[in-house]
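I have placed the structure first, in the form of structure tokens, so that the comments after it can refer back to it.
The complex appears here minus one protein chain, its other protein chains still in place.
Naming follows writing order (A and B), and every chain is counted from residue 1.
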Amino acid sequence: MTNHWTDVANSDYIMVIAGNPAENHPAAYGHITDAIERGAKLIVVDPRFTRSASKAHLYCPIRSGTDVAFIGGLIKYVIDDMEANPGNYNMTYVTEYTNAAFLVHPDYKGPPDLDGLFAGYDEANRTYGKSKWTYLDAGSTEGNIIPVLYPLAEGGKGVAKKDKTLKDPNCVFQILKRQYARYTPEMVNKISGAPVEKFLEVAQTFAKSGAVGKAGNILYAMGATHHTNGAQIIRSYGILQLLLGNVGVSGGGIQAMRGESNVQGSTDQALLSHIIPGYLNVPVHTDATLQKYIDRVTPKTGDPLSLNWWKNTPKYITSLLKAWYGGAATASNDFAFHYMPKPKSGKNHTHIALFEAMEKGDEDKKEKVKGLMCWGQNPAVGSPNANQTLRALETLDWLVCVDMWETETSVFWKRPGVDPTTIDTEVFQLPALGSYEKEGTVSNSGRWVQWRYKCADGPGDARADLEMLNDLMLKVKKLYDDDAAAPNRDGILSLTWDYAAEGEHVDPRKVLKEVNGYYVTGEKAGQLVNGFANLADNGSTSCGNWVYCGCYVDEASLDAFENANKAAMFPPDNMGNRTARRWTADVGNAGFGSKPEDGYKPIGLYNYYAWCWPANRRIVYNRASVDLNGQPWDTEHPVITWFGDAAGAWKGDVSDGGGKAMVHGGHAPFIMRSEGVGCLFAPNLGTREASLADGPLPEHYEPWESPLDANPLSATKNDPVIKIWRPEEQSTPDEYPIVASTYRVVEHWQAGQMTRNSSWLVEQMPEMFIEMSEELAAEKEIKNGDKVVVWNTRGEITAVALVTKRFKPFQMNGTTVHQIGMPWHWGYSGLSTGDSANVLTPSVGDPNTTIPEYKAFLCNIRRA
Amino acid sequence: MAKAIMYDATKCTACRGCQAACKQWNELEAEETKNTGSYENPADLSYRTWLKMRFTEVENGNGLAWLFTRRACMHCTDAGCVQVCPTKAVNKTDSGIVYIDREKCTGCGYCVEACPFDVPRLDGSRVTGKAKMFKCILCKDRVDNGHEPACVKTCPPGALDFGEREDMVAKSEARVAELGDDALLYGDKELDGLHVLYVVNHPLKDHKLPVNPEVSPAVTLWQDILKPVGYGVVGIVAGGLLLNYMVARARMVKAKEGK
Partner (left out) sequence: MEISRRDFFKLSGAATAGGFLIYQTLDAQKAAAEASLDLHKPIGEGYTICPYDGSGCGFLVAAEDGRVVNIEGDPDHPVNRGAACAKGASMRQLSADNERRLNKPRYRRAGGADWEDLEWDEALDMIAERIKSTRDANWIENEGESISRRTEAIGCLGGAALDNEECYLLSKMMRGLGLVYLEHQARI
């Protein structure tokens, strides 16, 4: 989330698309109710009429997988209206805070020019060369075109040429205009099935948030990411919100509504194959030295207005290595960088790839995955193509499942219809403690890191994952200690691991302090580092995750407001642990008071409730919430305000990057970008800023399994670079004409192991079901409550039919398309059992993230 | 003095936190249920389900609406169950709570028949006389100790509120005025005033709320004429049991919902 839950109450226009907060984030949904009470308009865009839609002022249906077309239509509407009525928009924001004025490489070509493709497509390898997807360097001269692409060519300044009149045909604004000129309301209807008048109503309503002082908010969830073009869907939200001046302001932004209590934190700690803690790029085999890695991933800029925060990458990677390898990490040995694993550059190690490698060996060397550990995850239900997942599990030598419950994964060897004696996998099932049976922190969608306490005992011998991990690593270390010939033995033995003796309780504070970071040399040695601005690249600091730096400090480092209230603010056993703060008064940073002249007007930032990364900043990009003089666009909801040159000049939230207001020489607002502004066009500038795999601008392509014969927009039907593992399993509309989508219900959670073992929830939602329209049910002679079979190339499932007015066939310029929907919570283990929706979902992934396509695939349906 | 719950259906998202919180606070066991083609479950109130949400899809000229309706004891002022209870186990407090003292309940089930909202439920057979009556008691222990009822406390979108009845009436009226159009307040006058007030913006029939609910004249008859006679009658045990059986049979053939 750019903002956070309580801030949603400050929105004037809220568009919920690809999410269903009333269903899946119900308690936080209360802040949407508050916004509506203030007069905000709620728009819900979804293939079906959801619980959220039931409360919306405006509901617009779209066929699953057509979000880019729908948002593209909104972008076109806004651009056209902006040219006709610039007074209705914040044009200063557009020209100064986005790259609208930046000139693009003159050889850049896009879908309007290339029938759906972008410049540089390599058909044989299904990939793009992106050298033209960048800016035109200000050092370019006629006859000498220099792209802003590192390493810079001679004469390059590392700054783009700009035209602030936005008239140059090669400026981003004009390119954007050309890109979306094709996305007319009629085209939007033809692709998405959204009725033209409903689409226009949405456009007219949400475009009003473009006025100075008004805030429009986009709330999304997995309905966006679970697509083969998920990253581009979210990019399209970004473009729309930047054009409307909605990013950085209170009540604005883009909110990724997270579905698990700590999926934000687990991402921050980099339990993903492509990053290491703090969103640093994963080192790859070509990074022979630390310096090579740093050179590859650290963005550069020649723009004096840009703070380019990622220039600090060397400090963060060095401090991380110091946290992991301690005394064994020195300047002379590259801070032990050589101990870190380095996957082959470009090779995919994401979820689907893991299960494919498990069953068949990987695409590169046919290496097989032989051992798997699952820590509170249940892939037998949650993976796409669940039958493939189960086949893959059967090939494992060993499997470890750590959970509070038996899961479909832990008992896959005795699932219905399987003879256990034919499966040779050894399985360990370790009993874990639950959330209120241990201490530690979780990070919510709004990046609030919150300490929770042990309130009760767990059952029997159940233990905290933290303690299992500690003991397991100590045992592994012992084994390596005894085996001098083992590969990379020193790496394992050097890994710092002094949390507790084997079998002993591990205090999570000790781990959180390591994550926060210490001074390791000098007079402050042994003290906690108070904020990532203090981290160093010379080995004098350690920090396990730079974005968490400042969450836990020594008492002496408390700020004045904390110090004045420390007895009430910090429990005795958590002194300095800012995640344990529960200061319910809504005060700004540094405890600024309750009136604008005191520096803060309460807008729900709660700066002293828990702690928020980065740097306790509650709204990121907040420098875009003020004008060039540092004064808030929206005086009703000021996020930060510039109070002149004195120290502590910014009041309100923790300002992004400090410094002065822009007119006084301060920096541009988007400090995490090397160009300092928000990207309407996503340029390729280098490894960290490499644009997207499938284009610098979002373009509509049909889902891999589409009910249509062709893309109404171009000759390029599918995203040309999506990752397809099993092309032979594509379900086609001749046999499988019905679009299907999976989702969640409020009564259950994810793969179901928690809620399908809770009888009060099972009572409310007892069985797997399939939702469909009355029209489709009539066509297939299905009655409400019947048992139905849904099937496609990957398998079939049986469930209860739920015939509803909330699904309607899509009418797309004469074509009728039916869509059905189903929750994916069920499996064969637990108090309530049922078929898994993921039997039907395909092994295809977004080209940027390889997140699977759970939301748009084809199937057929019949009465059982 | 009198308290009331205000339920604003226009804010309710049917997250059913109230259903779960009711079970949690009141230690009610889960029912075994089936999906019969609806999100709604359990199918009906029971001795261990004191509150449930009703889901209704309505389509008219204004488009589609998915209506959610709270279904639980209305805590009527003119409460048929209180009037009819032969042992005075069901009673009404000054705060408006219709309370059931189960130690005094004999499970006769007359309250079940007398309720215009079809709310009270028995946990056993009235033939054997081992049954007790169960229904929402507005979390009397919480209210007595200054807490909101569990359902109100848990409601995420603020669709439920609790307080002095006159404040809740005023708030409901203000909400109705704000909503305009078809919005109305239900429960202010019904049965001399319910202690659960509903703000809705669809017709009552769409919410399956009875228009002009009234306590059956039979109950009045019982209260005014037959009960005094009944107290005078001594010990016709067999006759009583037979009649219990007949009541139970009549009850069984009644449709479960919406009667």
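To be clear about the criterion, a residue touches a chain if its C-beta (ideal position, glycine included) is under 8 Å from a C-beta of that chain, and two chains touch if they have at least 3 such contacts.
Fair warning: this is a prediction, and the values are worked out from it, not measured in the lab.
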| item | value |
| --- | --- |
| Options A:A432, A:I738 or A:M772, residue touching the unrepresented chain | A:A432 |
| Candidates A:A153, A:L305 or A:L495 - the one touching the absent chain | A:L495 |
| Residue, one of A:G73, A:G223 or A:G265, that touches the chain absent here | A:G265 |
| Residue of A:E201, A:E406 or A:E636 touching the missing chain in the full complex | A:E406 |
| Among A:G376, A:G576, A:P638 or A:P707, residue touching the chain not depicted | A:G376 |
| Contact set of chain B toward the excluded chain (per top definition) | 15-21, 23-25, 27, 84, 86-88, 91-94, 99, 101, 104, 106, 108, 110, 113, 140-142, 144-145, 147, 150, 153-156, 214, 216-219, 221-222, 226-227, 229-237, 239-244, 246-247, 250 |
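Heads up, the rule we're going with is that only the chains that are shown with their structure count from here on.
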| item | value |
| --- | --- |
| Whole-Å separation of chain centres (CA-atom averages), chain A against chain B | 45 |
| Interfacial residue positions of chain B with respect to chain A in the complex | 11, 13-17, 19-20, 23-24, 29-39, 41-42, 57, 59, 63-68, 156-158 |
| Sites on chain A touched by chain B in the complex | 22-23, 26-30, 32-34, 49, 51-55, 59, 745-747, 759-769, 784-786, 800-806 |
